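Starting off with a structure, shown below.
As you look at this complex, bear in mind that one protein chain is not there, while each of the others sits in place.
Presenting subunit A:
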Amino acid sequence: MSMTFHVDIVSAEESIFSGTAHMLVAPAEHGEVGILPRHSQYVSLLKPGEVRIRLSDSGEEQNIYISGGVLEVQPHVVTVLADTAIRAKDLDEAEALEAKRRAEDALANQRADFDYARAQSELAEAAARLRMIQKLRRSSSQQ
């Protein structure tokens, strides 16, 4: 009996791979790990690197690059929760600061920023006033 297990590689944006395999090698936090069928339950963080899967139907090896993530091993299912981008604490921090800065900018630039809704209502008001003046002028010139 050939021993296989099911492999799912999913990211938040899409499902990357799904199939059965003889063996899987993943770049775990403390070095590469090889998973064979009937591996005990295991959860590990993954570093950016290559996940190698030996497919069960063709015996071929498939390489998938991931930028970090989490590996989960259950008796018959192995799941790789892949990140969509390289993640590092300071990188995330920079992104967070950027988002904050944008919010502050939006608040500070309330006047300078071209606000369409307000501009539109002001334009409509101005146009109405202009029409009124023209009407008044016409009626006074007729008299």
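Basically, contacts are C-beta pairs under 8 Å (C-beta built on N, C-alpha and C of every residue); 3 or more make two chains touch, one makes a residue touch a chain; residues count from 1.
Everything below uses one rule, namely that contacts and distances are computed from a predicted model.
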- From "Xanthine dehydrogenase YagT iron-sulfur-binding subunit", "Urease accessory protein UreD", "ATP synthase gamma chain" or "TolB protein", the hidden chain's UniProt protein name: "ATP synthase gamma chain"
- Task: Decide which residue listed in A:57, A:92 or A:122 touches the omitted chain of the complex.
- Result: A:92
- Message: To test your reading of the contact rule: which positions on subunit A touch the chain that is missing from view?
- Response: 8, 10-15, 28-30, 33, 40-45, 70, 72-73, 79, 81, 83-85, 87, 92-100, 102-103, 106-107, 110, 115-117
